[in-house]
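What follows is a short report on a single structure.
What you see is part of a larger complex, with each chain still in position.
A and B label the chains in the order they appear, each numbered from 1.
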Amino acid sequence: MSGHSMKLVTIVCEALARESVTGLLMEVHAHGYTLGPVEGTGAKGARTGEIPELGNVKIEVIVPPPVAEQLLQRLQRDFFPHYAVIAYEIDVRVMRSEKF
Amino acid sequence: MSGHSMKLVTIVCEALARESVTGLLMEVHAHGYTLGPVEGTGAKGARTGEIPELGNVKIEVIVPPPVAEQLLQRLQRDFFPHYAVIAYEIDVRVMRSEKF
């Protein structure tokens, strides 16, 4: 059982950006994401006042490396100028059922 | 302080499978998991209707590499035919307290 070498892309963004980000995921064919609320402080917020910002969401999606690259480039070009977003990719070995 | 090279195994499955999966974790001696609800779309679901499926759970557990291998094989053999499941492993460096 070897599994597949993929990228786990995690996007943490303000809740305001949620629909736009999931729309982008569909657009680049990054299906099968999970999504949940998180509390947190942005790096900038923390520096100025240490005030927790509520209403962030964390979106995770597993994609082949070229899709991860495309997704991160689109986030950088279209979302970073407008929203508070952090995105990162991690190497993962994946197995999934036919049903997923 | 070197820590231990371990595997973080993440399992996202329909809530229906929760008890069976945690039972499997105990069986392979994969103790110390965390578990929480996530929203999400399965890859298949997203392709047909983009309808979010509620009621998924994400289970994470840190184990030595051979236990990760055993866990992923058991998931593939016993769960993938019956449930919507995705599982992936990530290399991690771990430190833990005696109390955990």
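Methods note: a contact is a pair of C-beta atoms (placed from the backbone, for glycine too) under 8 Å apart; a residue touches a chain by one contact, two chains touch by 3 or more.
Here the structure is a predicted model, which means the values were calculated and not measured.
Can you report how many copies the full complex contains, not just the 2 shown in place?
Taking the entire complex into account, the copy number is 3.
Going forward, only the chains that are shown with their structure count from here on.
Quick one: chain A and chain B, Cα centre-to-centre, how many Å?
19
Looking at the complex, which residues from chain A come into contact with chain B?
It comes out as residues 1, 3, 6, 8, 26, 31-36, 62, 90-100.
Give the list of chain B residues in touch with chain A in this complex.
Checking each residue of chain B against chain A gives 12, 36-44, 46-47, 50, 56, 58, 69, 72-73, 75-76, 79-81, 83-91.
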